[in-house]
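Down below is the structure, laid out as structure tokens.
Note that this complex is displayed minus one protein chain, with the remaining chains in position.
Showing chain A:
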Amino acid sequence: MQFMLLFSRQGKLRLQKWYVPLSDKEKKKITRELVQTVLARKPKMCSFLEWRDLKIVYKRYASLYFCCAIEDQDNELITLEIIHRYVELLDKYFGSVCELDIIFNFEKAYFILDEFLLGGEAQETSKKNVLKAIEQADLLQEVSNTGLHPESFVNPSCV
């Protein structure tokens, strides 16, 4: 996967994750172009389209569009399910996620995505494992918030 974009029906970008190095100018151009193209498509149309030399896979969840760019040989359907799994993860974490959750907690949305995908490849597809990792991170956060030194925190599964 080369990048993932989340944007609203109004065309507002909510999250962007790039797995290829591009200049800011290029990123902005791509984003503008893709948001326009995808928003112009009608609901019953297929979720894939050819765009430059990439394939775009997108899906709409309520008011949010999830849009991934994959390479020629990549599998479209499995990418569609990557999007779905990510939505499931967000949903489980936030408890019926809505666009507002992602706006206000964008950093969490990033952390969850990073646990799931790394460098554009699925790292861990088990929902349980991803959530466990996030949960651990949150715990760690709590511990450090309560003033405990994180080095003294011993992860039980690490021993």
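Methods note: a contact is a pair of C-beta atoms (placed from the backbone, for glycine too) under 8 Å apart; a residue touches a chain by one contact, two chains touch by 3 or more; residues count from 1.
Methods note: contacts and distances are computed from a predicted model.
Undergrad: Of the candidate names "AP-2 complex subunit alpha", "Prefoldin subunit 4", "histidine kinase" or "N-acetylglucosamine-6-phosphate deacetylase", which one corresponds to the UniProt protein name of the undepicted chain?
TA: Of the names offered in "AP-2 complex subunit alpha", "Prefoldin subunit 4", "histidine kinase" or "N-acetylglucosamine-6-phosphate deacetylase", the one UniProt assigns to the missing chain is "AP-2 complex subunit alpha".
Undergrad: Applying the definition given at the start, please give the residues of chain A touching the unseen chain.
TA: Chain A touches the missing chain through residues 13-17, 21, 23-24, 28, 42, 44-50, 53, 73, 75-78, 80-82, 84-85, 92-95, 101, 103-108, 110-111, 114, 118-119, 121-129, 131, 133, 135-145, 149-151, 153, 155, 157-158.
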